[in-house]
Every structure is written in structure tokens, then in C-alpha cells.
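What follows is a set of notes on a single structure, which appears directly below.
For this depiction, one protein chain was excluded, whereas all remaining protein chains were kept in their positions.
On to chain A.
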């Protein structure tokens, strides 16, 4: 079981164990009762109205509190809600029915905040349009403060943001807050990448604006490297920023801009390496920046490539676990050079090839 210590033979069981045994007994009693009534509703779904009594609903809620993963019990609730809402016309009462479901979900999430079924039930209830979306955002703020990496919570937040129609320029502010709280929040960096793409792909977004945004992002993400250069989160984001920067090549004025950005970033990585000479991520990023630089600036191609090669070679011993990956980068580098050499060879020998064909 995830994260639970192993019980050794002869070791006294933990106090939790006794409580769990009691829960097991309760579950074993509740489950067959529930399955029986569920099947009855299933079979008589058409035509015969199921009772979905208050007692049955409470029993079901208790079942889900004991085991939030019991998906058939969530299905039962959905059938019940559909049936009850079908005959309830008073708006306040309808809202109350939806709220009761949200409460059941909260109790389930307290037991297991990674339960797919509970999160989906919440989405489904919100889809009924009877609940406040702002209240959901407040709840999510609390939840993501307790566990900033809960991807269910993030997914659900994106759903609420979309339902509410929050523009990406506003939605991105939440990721800024989460990253400022803890730059190691990869979930926030991920969401930021998606929102930034959305903003830059918006119709009418000028290229200058995209460039300025990317430059701001470089500065923002670099802050994290000075705190902990070993943390992966920001580096993956940085790698993506570089890709976005290269993607602008070909648009008016971008070639000069690219060289400016690359020079600045190469300089920043070198500075960081002076402070942290064994930082694997800095070395790897620097090597990539240099190779990008090399492919757009012929005059420094050889020195850039040579320096990148040295960094990859050092990475092999600095991070032996990923040695094969760095070796692959080195072999890619060599084959690129080989192709370049071959194309120059072909140009020189074009005449002789023609001769051979004629003879």
C-alpha cells in the first residue's frame, strides 16, 4: 500500500490497525446491502421509480466515506440525483441537493484526495449548474495549499476556470502565486506553459509582445536556479522556453532578437556555473544553448560546438546514471559534423561522380 510501513511478524499492530478492522467489518456489512439495492434500481430503472430514501442516501454516503474508491456507489448517487432533481422544481431545494453532493465529495476527499471517482462526481455536480464556481475556487486554494502537486486538484481547477470563462491572462496569475510560494511546484510550471501558449497563440497577439513575455519568463524561472540549482522543475520549463524562442525564428526581427536572448542566457548559465561548478542542469542547459547558438551563428560554430561537447563529456562522469543519454547527445553531435563534412565532400566530387556515370 502506498506509503504505509510494513508490518513485521511478531510486531504489535498499530492503533490504526484496530480502527481499520472496525471499518472492514462495517464495510462488509454495508456493501452487500448497497449492492442489492443498487441492482434493484438498475433493473427497474425504466418505468419503476426507485425510492432513493434518505436512509439509503446516508448509508451510501457512509460507504463512500469508508471507501471513496467504491465507484458503483458514486454511480448510484448520480442516478439518485437525476431522479430527485427530475421531480424537484424549487430552485433553492435543487441547489441544496447539489450542495449535499459536494459535501459528500469533500468528506471522501478528506479520506483520499487522489480519488478519481470523487473528483469526477464533483465535476458532474458542477455541470448541473446549481453551484457557485467562486466557492470552488476558494476550496481549491485551500486544497492546493495543503498539496500543491495534486494533479486532480489542478485538473479540476482548470475545469472551473474554463467553465467560468476566466481569460488565460488572469488564470496565469495563480501559477505565479504558486511558484512564488514554492518554485519547485512542477504542476504550476506545467499549467503556466499551457496558459502562455494560449496567450501567445491568441489572434492579434503581436510578435513583440510574445518576445517580451518570453524574456520575462526567462528572468522569472532563473530566480529558482539560484535557490536550488538541483531542482528539476524550473529547468524543464526553461528548456521549453528555449524551444518557444527558436520557434519564433523567421518572423520579422526575430533573428537579431534570438541572438540577443541566447547571448544573455549563455552568460547567465556561465555565471551560475561559477557559483555551482557541479550543477548538472546548468551544464546541460548551457550545452543546449551553445548548440542553438552554433546553428544560427556560423562564425562561432566551432567554438560553441567544442564547448558543448566538453560539457556533455563532463556530464557523463557528473551524472553517471544518465550517462547513456549524454553519450547519445555526443554521438548526435558527431554525426551532424560528419554530415556537414560529407556534404562538402560531395560538392567537391560532383564532377568525378558524373564522369563515373558516363563511363
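Worth a mention:
Everything below uses one rule, namely that contacts are C-beta pairs under 8 Å (C-beta built on N, C-alpha and C of every residue); 3 or more make two chains touch, one makes a residue touch a chain; residues count from 1.
Just so we're on the same page, contacts and distances are computed from a predicted model.
Of "Cytoplasmic tRNA 2-thiolation protein 1", "Geranylgeranyl transferase type-2 subunit beta", "DNA primase large subunit C-terminal domain-containing protein" or "Rab5 GDP/GTP exchange factor", only "Geranylgeranyl transferase type-2 subunit beta" is the UniProt protein name of the chain excluded from the display.
The chain that is not drawn here is touched, among residues A:59, A:72 or A:297, by A:72. Among A:60, A:233 or A:305, only A:233 touches the chain that is left out of the view. Along chain A, the points of touch with the absent chain fall at residues 1-7, 9, 20-21, 23-24, 27-28, 31, 35, 38-39, 42, 66-67, 69-72, 75, 78, 116, 120, 123-124, 149, 151, 154-155, 158, 184, 186-187, 190-191, 193-194, 197, 231-233, 236-237, 240, 320-322, 324-325, 328.
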